[in-house]
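Beneath this line is the structure, given in structure tokens, with notes to follow.
Yeah, one chain of the complex is gone here, protein chain that is, but the others are all in their spots.
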Amino acid sequence: MSPAEQAEITRSARNGWLLSAPALVVLTLAAIGPLAIVVAYSFMPAGEYGNVAWGFSLEAWQGILFTKDIFDGSLAWADANLTIFWRSVKLSVLTTVFAFIVGFPTAWFIATRPPKARAMWLFLITIPFWTNLLIRTFAITEIIRKEGLLNTILLKLHIISQPFEMIYTDMAVFIGMTYVYLPLMVLPLFASLDRFDMRLLEAAYDLYANPWQVLRRVIMPIVKPGIIAGSILVFVPSLGAYVTPRLLGGGKNMMIGNFIELQFGQGRNWPLGASLSVMLLIIVTGALLVYVRYANRETRNGH
Amino acid sequence: MATKGFVISRLPGFNPIAGLVFAGLYLPIIILVIYSFNAGRSVASWEGFSLQWYTVAWENDAVKAATVRSLYLAASAAVISTFLATLAALGTTRRKAFGGQTFIYVMINQPLMVPEVVSAVALLIFFAMIKQATGYAGMGYLIAAHSAFCIPFAYLPIRARLEGMDMTLETAASDLYASTWQAFRFVTLPLLLPGIFAGMMLAFVTSLDDVVITVFVKSAGQDTLPTYMLGQIRRQVTAEINAISTVLLALTVLLLTLFVLLTRKKD
Partner (left out) sequence: MKKLLSTVALLLATAGMAQAAGELQLYNWGDYTNPELLKKFEAETGIKVTVTDYDSNDTALAKVEAGGSGFDLVVPSASFIQIFVEKGLIQELDLSKIPNHKNIAPEWMNVDYDPGRKFTVPWQWGTTGIGVNQTAYSGDINTSAIFMDPPPELVGKVNVTPEMGEVLALATMYMGGKPCSDDAELMKKVRDKLLEAKPKWISMDYGMTEKMSNNDIVASEYWNGAMFRARLANPDVKYGYPKEGFPIWMDQVALLKDAKNVEEAYKFLDFIAVPENAALISSFARYANGIAGSEEFMPADMKDAPEIVIPAEFKDKGVFLPTCTGKAQEYITAIWTELQK
């Protein structure tokens, strides 16, 4: 490598850091830095009425996997915690996959409108989200509740004879989360589809590719960054979702977000809440790193 | 018009799905608008037409203040976070991989990975220290917190747009002796605009919806629309909120129409 090239690379890296610096500063002050407090809390004993007591304790970390049986003091698998973790992951994956299945055609639809109309369709996607999340969730309740719109229509049309018991189930939470997070899938997908060169399709069809092949071999590789961005934007917030499971799930089955909230609230076990959060953080960061690495390698190979 | 592009871009089954998605997105909104005209107290059973909730909302100073505060907060957070995210996206894409790039990427996306309540508690403690040290308890804390957690929402679409954006144009511009700034201003930025726009919209609606962090960070007299509503859940949610949401929706549609009309004139 020539010195000039070397200098060029150094300059590029320096600019990269400089451009990212303002965002990093704000994030450090108002998002990431304070998390150090949470990490510290996970190693402290719980205070009597919430908060923490000064000292060092590993109880909170032990509490993630094992519970001391409250009655006989024996250590056992914390299957309640694991069940809650598992339900959250399952529902979040389902939400992400479904949001992609319906979000991709929607993004495609928008990207193939004439340029002038695209802005309008984009607006149409985001307009529902100018209303408050809570009130939107109430509106969903109105549709899927026992005597709600959906059941009334289905009953009137004699498609079903018994009303669906949908509200207060995992199904309701899944529907609610898909609704809430869908734009987070559509917008990045659109952003990457928007610069898709339609002539590539022409070329593919000229080579007698069928629509499925076109989708898989031509479109997918190009919109991959959008898919990655979209699935992260949907998956991670779903995993920590709080409002939707609380309102649509009827509060009978917690997700991890509600479980952590419980520890900081009525449960008065801040250290456990902290250790659960750090754990969640580690899992998600790990999964994300693997996902991004894997996705990047695929893209590079494709070139 | 290139009708050819249309035929070619049609993938079987895509348009019906998109149609269903739009219908599904708007159904709850339509219901919420309808119930804003409900004569009854409830948001869940129809008792006849009335404008009473608009009057109630209009006369409720707390609700009006919360609405204005929500919009102000969301707008500030969206502008700040989009600006920072654009810089960061330019810094982390389309250059040779450099040491710490993954680190930056993880840092930027960190707010996405932390359950809200955790950030909320951390911010509560951290900001309380600053509040006590400085005596300042204004909106700055909420704006800072919202800007920070909106950054990844703004960053990801911008990055998605930048990645794989054709570099030849910029190279061409530099070859024509355009300065780095000129190349950016006249070549990169216009191409990047849709991504920036998508990012800003996302940041705005994300901030508008936030409940948990706001509850913990807000100081005296800083209720936003969502925190005001959260307080209602235990008692009874009234159609007052529907009325406000409907007004906000109408405003949005109005702004959109203006925007479309204005951009048309430019062409």
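Labels for the chains are A and B, by order of writing; each one numbers its residues from 1.
We adopt the following convention: a contact is a pair of C-beta atoms (placed from the backbone, for glycine too) under 8 Å apart; a residue touches a chain by one contact, two chains touch by 3 or more.
Computed from a prediction, not measured in an experiment: that's the story for all the values here.
Novice: In the whole complex, not just what's shown, which of B:Ile30, B:Ala62 or B:Ala97 touches the removed chain?
Specialist: B:Ala62
Novice: Any idea which of B:Val106, B:Ala128, B:Ala178 or B:Leu191 touches the chain not displayed?
Specialist: B:Ala128
Novice: Which residues does chain B use to touch the chain missing from this display?
Specialist: These residues touch the chain not displayed: 41-45, 60-62, 121, 124-125, 127-132, 137, 215-216, 218-223, 227-228, 230-237.
Novice: What chain A residues would touch the chain not displayed?
Specialist: Per the touch rule, chain A residues meeting the hidden chain are 48-51, 67, 70-71, 79-81, 83-84, 145-147, 168, 246-247, 250-254, 258-259, 262, 264-269.
Basically, only the chains that are shown with their structure count from here on.
Novice: Between chain A and chain B, tell me the centre distance in angstrom, where each centre is the average of that chain's C-alpha atoms.
Specialist: Comparing mean C-alpha positions, chain B is 16 Å from chain A.
Novice: Mind pulling up the chain B residues that touch chain A in the complex?
Specialist: Touch residues, chain B against chain A: 1, 4-6, 8-15, 17-18, 20-22, 24-29, 31-32, 35, 43-44, 80, 84-85, 87-88, 90-92, 95-96, 98-102, 104-119, 121-123, 125-127, 144-145, 147-149, 151-153, 155-161, 163-165, 191, 194-195, 197-198, 201-202, 205, 208-209, 211-212, 225-226, 229-230, 233, 237, 241-242, 245, 248-249, 252-253, 256, 259-260, 263-264, 267.
Novice: Chain B touches which residues of chain A in the complex?
Specialist: For this pair, the touching residues of chain A are 9, 12-13, 15-20, 22-24, 26-35, 37-38, 102-103, 105-106, 108-110, 112, 114, 116, 119-120, 122-136, 138-143, 145, 149, 179, 182-184, 187-188, 190-192, 194-195, 198, 201-202, 205, 211, 214-215, 222, 225-226, 228-229, 232-233, 236-237, 239-240, 242-243, 256-257, 260-261, 264, 270, 273-274, 277, 280-281, 284-285, 288-289, 292.
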